[in-house]
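The complex appears here minus one protein chain, its other protein chains still in place.
Should a chain be cited, it is by its letter among A, B and C, assigned in written order, with residues numbered from 1 in that chain.
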Amino acid sequence: MTGDFPNNEIAFKNAPASSRQSRAKRRSRSLSASSTDSYSSGSYSSSSEDDGISPREKTQTNSKGFSDFCVSNINQAAFGRREIEIAEQEMPGLLLLKKRAENDKPLQGARIIGCTHITAQLAVLIETLRALGASVRWSACNIHSTQNEVAASLAEAGIPIFAWRGETEEDFWWCIERCIMSDGWQPNMILDDGGDATHVLLKKWPETFKLIKGIVEESMTGVHRLYQLSKTGKLTIPAMNVNDSVTKIKFDNLYCCRESVLDALKRTTDIMFGGKQVVVCGYGEVGKGCCAALRGLGAVIYVSEVDPICALQACMDGFRVVTLESVVRSVDVVITATGNKNVVNRQHLDRLKNGCIICNMGHSNTEIDVNSLRTPELTWEKVRKQVDHIIWPDGKRIILLAEGRLVNLSCSTVPSFVLSITATTQALALIELFNAPAGRYKQDVYLLPKKLDEYVATLHLPTFDAHLTELTDEQARYLGINKAGPFKPNYYRY
Amino acid sequence: MTGDFPNNEIAFKNAPASSRQSRAKRRSRSLSASSTDSYSSGSYSSSSEDDGISPREKTQTNSKGFSDFCVSNINQAAFGRREIEIAEQEMPGLLLLKKRAENDKPLQGARIIGCTHITAQLAVLIETLRALGASVRWSACNIHSTQNEVAASLAEAGIPIFAWRGETEEDFWWCIERCIMSDGWQPNMILDDGGDATHVLLKKWPETFKLIKGIVEESMTGVHRLYQLSKTGKLTIPAMNVNDSVTKIKFDNLYCCRESVLDALKRTTDIMFGGKQVVVCGYGEVGKGCCAALRGLGAVIYVSEVDPICALQACMDGFRVVTLESVVRSVDVVITATGNKNVVNRQHLDRLKNGCIICNMGHSNTEIDVNSLRTPELTWEKVRKQVDHIIWPDGKRIILLAEGRLVNLSCSTVPSFVLSITATTQALALIELFNAPAGRYKQDVYLLPKKLDEYVATLHLPTFDAHLTELTDEQARYLGINKAGPFKPNYYRY
Amino acid sequence: MTGDFPNNEIAFKNAPASSRQSRAKRRSRSLSASSTDSYSSGSYSSSSEDDGISPREKTQTNSKGFSDFCVSNINQAAFGRREIEIAEQEMPGLLLLKKRAENDKPLQGARIIGCTHITAQLAVLIETLRALGASVRWSACNIHSTQNEVAASLAEAGIPIFAWRGETEEDFWWCIERCIMSDGWQPNMILDDGGDATHVLLKKWPETFKLIKGIVEESMTGVHRLYQLSKTGKLTIPAMNVNDSVTKIKFDNLYCCRESVLDALKRTTDIMFGGKQVVVCGYGEVGKGCCAALRGLGAVIYVSEVDPICALQACMDGFRVVTLESVVRSVDVVITATGNKNVVNRQHLDRLKNGCIICNMGHSNTEIDVNSLRTPELTWEKVRKQVDHIIWPDGKRIILLAEGRLVNLSCSTVPSFVLSITATTQALALIELFNAPAGRYKQDVYLLPKKLDEYVATLHLPTFDAHLTELTDEQARYLGINKAGPFKPNYYRY
Partner (left out) sequence: MTGDFPNNEIAFKNAPASSRQSRAKRRSRSLSASSTDSYSSGSYSSSSEDDGISPREKTQTNSKGFSDFCVSNINQAAFGRREIEIAEQEMPGLLLLKKRAENDKPLQGARIIGCTHITAQLAVLIETLRALGASVRWSACNIHSTQNEVAASLAEAGIPIFAWRGETEEDFWWCIERCIMSDGWQPNMILDDGGDATHVLLKKWPETFKLIKGIVEESMTGVHRLYQLSKTGKLTIPAMNVNDSVTKIKFDNLYCCRESVLDALKRTTDIMFGGKQVVVCGYGEVGKGCCAALRGLGAVIYVSEVDPICALQACMDGFRVVTLESVVRSVDVVITATGNKNVVNRQHLDRLKNGCIICNMGHSNTEIDVNSLRTPELTWEKVRKQVDHIIWPDGKRIILLAEGRLVNLSCSTVPSFVLSITATTQALALIELFNAPAGRYKQDVYLLPKKLDEYVATLHLPTFDAHLTELTDEQARYLGINKAGPFKPNYYRY
């Protein structure tokens, strides 16, 4: 179980105390499909009423009499189906994969336990996996993020799903176990987001764990836990880290943040960007995306960086590289995108000018030291959902978004197209691990093979009416590569 | 009374049947502060409850016993005051004018009847006018656009205001007349938005009209009516067309649309712009703003144009100039920004591809022939506020925003900064007309003097921490201009 | 005779002591086709050998025995012809006009004296005018700018041309008079660039002057002289100011400078633009063009401005508006684009940092106070053509380009396409004046009618494979305009 939710200690007991900046950043990105906020404004759904009864105490069956599931309210299925249909329209790559592979059924015989965020986009993935031959059982990787209507419609479609919004911690583990334990059904694949299903299976059903053909893990946290298992010799089966595939990472960070930074700020503050002075802390993929978008609307941008290579890139892209200290009194907006902690501290906050907007695009809720603002002399005034004014004794007020949590997830939406990239990557990783000849993958954590990474991209090109050029035999020979790819060495930086 | 509201025939009886494209565009822009939609999402206000009783039947007094007003509910004053305070923070130019001129009181003796949209930003203008010495009486220029809380807080502040959301047509005229008729108070200035106050005064109180020192008119419609009066010899007093001042027009069109096009599309459709093919119909200021913003996020843009000069500009800016026909089958988004009618007709709509988004940034609701879609074989499905799916018999669906009305007003917000520009322009025009020596202005319609246009800009530069360079005496002599401006000839194009 | 050449006092005796900034700027732009420098690097020609004999002392005939011309060396005709052919390829608009009007011969009966820069592009214009029916006689408007090979090829083609590079002042006037005086040929049109032919005709042949049907004047200087004549009642015939037509002015300033600023700096200094701090003085069309180009390559840009409206535009485009003083110590490049004088003075120059590059894109050679650098304590070192290092006693050196003259003309080239726009404008103005019904034009200076301005644009659209949209009858009626244009009111700003 991963997430921004500090009340779930299990999720964090193995947290990456020593994870690197880039990992941290990626980790936060891997939650993009996950937080409650990210769907509240983005989906077409109205929030459903809660009847206050735990789903575990309800007896529900779908219209065909099927009852091997536990969701909030099976009656919401129709509404969830419409959500899924809308999501499908923006997940062309995944649907194309489904269409191409439907007859081959490359997952025939695969029995997958899934533990991910339960969203309309996930539903499209599940139905794709089934179309490719897999049987699945599914639970949620986050107690807050389940779209109940979607869960209902999956149940209606006959899928054993165990997930609802607002699970207790005990519910959480119960759901995972219900996925694993099923008469006459033994999993042979895991699709995990955070490592919790893997953890449970390994701890409680070690014999079943050994029979698993492969684990596909999406989140940074889960990947970190896999590397720990590997280091300590406990990873007895192959696992694939899809978090670091090129295509996924570019879309999760650069492209997605380029779009969402403007959206999140507009929806919350109606700010006019033209001429505004903005400092972006961090010039990794996320910071690059933010800067590109802001420049497009005429903002004046400063960048702060700790890494000289990224700093030099900022220079060459035309941004002044400064310390936060040197501009903190004059900027109109502060955006953090570092993956680090306390990048903006109380001293900075004290110096911000009246009306300054501050928000976080980077890692979880650590980048801005929001706690330092919870002192008696400062007044908090909630002026809008996700918007707080913090007022200093002299009347100065700053505008804090999403209480320092990820503003693009809290106040904007993640396009289904980005989620299509991720889901396609997951599906291909499952196919690869399930079908790989003996010996190709050992007891280790693997990156997605570049050829599959390229295939994810290929599947999404028709959306843009993009036409690839094919190498001639002579050219392929000249370059010493296969005509079908991979086209680049592994260390290529794109 | 101007607006998008076809049920009010009076507003349109003098409508510009022969107005030119650019005027039309500007006209729609002058409504930017006006429609109901534009404030519904933008302001911090929650919609207030309506008790169903007409304000004209209520007896209300403010906390000081003042009762020369008619608003929805005086008890909403506190809430309205907060709205006004928030608006003030983004109207730096107007506040600076207030501060600079407060001691001079340049409007001492001015008795202004105002007829405009009643919004928080307007309240800041009214209070500025009063601080400069004016006494005012005010009504709404639109039956739908009044922010009731703001009207209440103006009443609480002792301002004779007659306006509420949802006036009947009869109410509308009654309110204007209540502004004009007041014992012992005779107007000598008019601030109008649409020409209705001017119209009423001229028709019903011709003697009072003759004593007016000047009319300041903001809207295209009102300006058109003034030119008509002038042509027929009925304009016996000077009037100032502030609609066409340089600063106002650039902010209303280019800069405002550059910001709002992305916002309106995101809020309604959550579209990812990267790689999307978009056709923008029209490359005037609005189209230029749209194209600049979309390019910043990686869209592929086509432009259609009828004017060869604008078309050549599009070429030089790197956009392919095409006919709508030639791209209509392949684009992902269609945006109209022409000021023309039926730019997108049913033939075009029939050819759009599945999932295409279509919206209007240009003139009122004429650009897309939405009526042509109201035929039996097409199914309309409202999927969200301001978002309709139109479904063809073969299952193709297109996504129509705001039913073809101005999408940036309907689905995004107008920044207070833009409204500050407009309000400052209006205030300076009033000061100029009120203080001009006899003979400077005759019975005609004038553009804002360039020097004042420049002053509006000057007042807004501190927001950006921008520092002007001053001409030396030698330089001013060399250029043959005054050191204090105006700096450019009237025909300069910026 | 216009130009940067102070030794010709006549050209400047009527110089615009009180011309406004924008005019000044335009004036300098109108020289874009004129200075020696602008062709030295740009044309394909090798510099021809000079035999030291004045052309006036030579007896030359072309291959057909024609001798009514005076050029440097008729034998260079073949080389000049090739230059003309190359120029034709990039003057599509003019050739299209030629093709469309060739049969109509709208200039049948026109007898034009021309006095302009003699370049390959001018030759294309002359031949177009002849194809449309005109007979012409031509001289140079600048003693330095004639491309001798081109003059030779015009002579070879039977055109009475009197021009060579390096004329004396006496030669200059002699050439103009040779154009006017010709047995049995009396001019009825003037195409002038600087007003010298107009001046001579009016002074020496006042009776002939009265019979002229129209003057077409391209340069700011010439236009200024015409307005002076008009003011003093001496302009007895209509004249057309083509300098201020929309299309021409955009191409001469914004688009042309956007391209040439990078080119001029690269060719002279090989500077890498990425990350460089640049201050651009002036944010008119020229400054806007410079800033756009520099941003494209990753420079960090500051703008200084005196005009608050232009300053506000710079803010909204994302540039910091500063005084030159505040950044002069830290920038890497200073570019002037103001049309003003002494914008960069010795105090600024003293503060520039070591290695700073300074150049002028604006007005003539006045913007940088270069003379202030000619003091004993500073050492000048010419390191390359058009590149001087000025060295301070402490070893600091700054890099001055083109000695403060227009760097884009001195060190880059003007694209033929820009010259095609100008030439087409001139041709259409001649056709208009020659064919206008009596009374349309009186004894005054006129701007090019908007419809013709639009036609110039139309003629150049095919170059970009741009396709205009045509208004339907209904739409034209709705907008109240003619389907064929003009499409915008005169005050429209583009």
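In the analysis below, a contact is a pair of C-beta atoms (placed from the backbone, for glycine too) under 8 Å apart; a residue touches a chain by one contact, two chains touch by 3 or more.
The structure displayed is predicted, hence computed values, not measured ones.
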Of A:R82, A:R111, A:K341 or A:K396, the one touching the omitted chain in the full complex: A:K341
Residue, one of C:Y302, C:F319 or C:F417, that touches the chain absent here: C:F417
Which residue of C:G109, C:G133, C:G158 or C:G274 touches the chain not shown here: C:G274
Among A:N243, A:S304 or A:T422, residue touching the chain not depicted: A:S304
Among C:Y255, C:Y441 or C:Y478, residue touching the chain not depicted: C:Y255
Missing-partner contacts on chain C, residue numbers: 42, 44, 86, 89-90, 255, 258-259, 262-263, 266-267, 270-277, 292-293, 295-298, 300, 330, 355, 383-384, 412-413, 415-418, 463-466
Residues of chain A in contact with the chain not shown: 16-24, 244, 246-247, 249-250, 255, 281, 304-316, 320-324, 326, 339-343, 366, 453-455, 457-458, 460-461, 464-472, 474-475, 478-481, 485, 487-489, 491-494
For chain B, residues in touch with the removed chain: 274-275, 295, 298-301, 315-320
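By definition in this document, only the chains that are shown with their structure count from here on.
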Same-residue or different-residue interface between chain A and chain B, half as cut-off: same
Taking each chain's C-alpha mean as its centre, the one farthest from chain A: C
Gap in Å, rounded to a whole number, between the CA centres of chain B and chain A: 41
Chain B: positions in contact with at least two other chains: 255, 464-466
